[in-house]
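Structure below; questions to follow.
Every protein chain of the complex appears in place save one, which is left out.
Moving on, here comes chain A:
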Amino acid sequence: MQKKNVAKFLLACLLMFVSFNSQAFSVKEPQEGGDAKVNTEEEISEYIDHHLADSHYVNFFSDGETGAHYGFSLPVILWDNGLKVFSSGKFHHGEDLAVIDGQHYRLYHSKIYKTDAEGTITYGENGFPANERPLDFSITKNVLYMLVVSLLMLLVFGGLAKQYKNRSVPKGSGRVLEPLVLYVRDEIAKPNIGKNYRKYTGFLLTVFFFIWILNLLGMTPLGVNVTGNIAVTMALALITFFIVQFSGNKDYWKHIFWMPGVPWPMKIVLAPIEVLGMFTKPFALMIRLFANMTAGHVIIMTLLGLIVVFQNWIAGPAFFGFTIFISIIELLVAFLQAYIFTLLSALYIGMAVEEHDHHHPADNEDIPVL
């Protein structure tokens, strides 16, 4: 039994190492000849931009020499005078126009534009394409990965919940997940929310595992960068915002609009600041997660790109080692950001539902005044 577990652990380590390596190989192979240097830098920067952006394809690997892409196309769903559904394979990675019901669509820098038969893109004054865009509800790479993670969480946690009907000790993956669930409940929800913590634990657990799993998937060579997309983090922050506002009690609103315990001219000054604070808190949640994950991806890919730029025996191993070091830090950051997002959400909810006992101030001396 013991030996089997050790073997499993070693296999996991090996897989992790391979995934680090294949991430390195997914950067384009260096070109022969010295004159390609400037070109290589541009290529790397383009590659990083492409990785950070959402896409209509899942692309695992591209062959730099033949230009072949290895991956699969995703469905495109457009609303443009009626629903239009077709495969993104019709675009041939932006090289071809998709003609649906006589309307030409062009994929240009991962965005879909309406064009004429030649596929002309006209540019506006600000340098961005001025072509009309259809409403795009496509299942893009990010949407796909979010759906996959949601389904995975539903299966794993649903199974875990079911286990408790028959036994008090979970088995299998539940043994890893139970302490984490308890950690979120006992260390994040309970101390920060207080009495009614049970009502919000479901949300906190969902958000914690959703962000954490997506962050960890971002460290695999699948090309996932979901939490590094500001729209995703905005949606998550908005959920927290609405939960906080809708669960806010009388005291919460009183502390925003008519702060007790300060002279009245101060109350007038404080009200706009507090109202602003209502919005800056979720805004900071959004920016923090997005910026941290984007920065992590950029650092790792830049370091890998530097190997290709320098192309010598000193820089290669040095940057390879540095990449592994940063990757390990990123594993920590992946957990830390999920933790911070959940903790701050719990803190904000706690501030909204906190009950102020005005008659016995001595009883809650240990509650910090926020």
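We take it that a contact is a pair of C-beta atoms (placed from the backbone, for glycine too) under 8 Å apart; a residue touches a chain by one contact, two chains touch by 3 or more; residues count from 1.
To be clear about the criterion, contacts and distances are computed from a predicted model.
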| item | value |
| --- | --- |
| Undepicted complex member, UniProt protein name, chosen from "Amino acid ABC transporter membrane protein 2, PAAT family", "ATP synthase F(0) sector subunit c", "Cytochrome oxidase subunit III" or "(2Fe-2S)-binding protein" | "ATP synthase F(0) sector subunit c" |
| Residue, one of A:Leu74, A:Val224, A:Val308 or A:Leu343, that touches the chain absent here | A:Leu343 |
| Touch with the omitted chain, as defined above, among A:Leu177, A:Ile239, A:Ile287 or A:Met351 | A:Ile287 |
| Residue ranges of chain A at the interface with the undisplayed chain | 187, 283-285, 287-288, 291-292, 336, 339-340, 343-344, 347 |
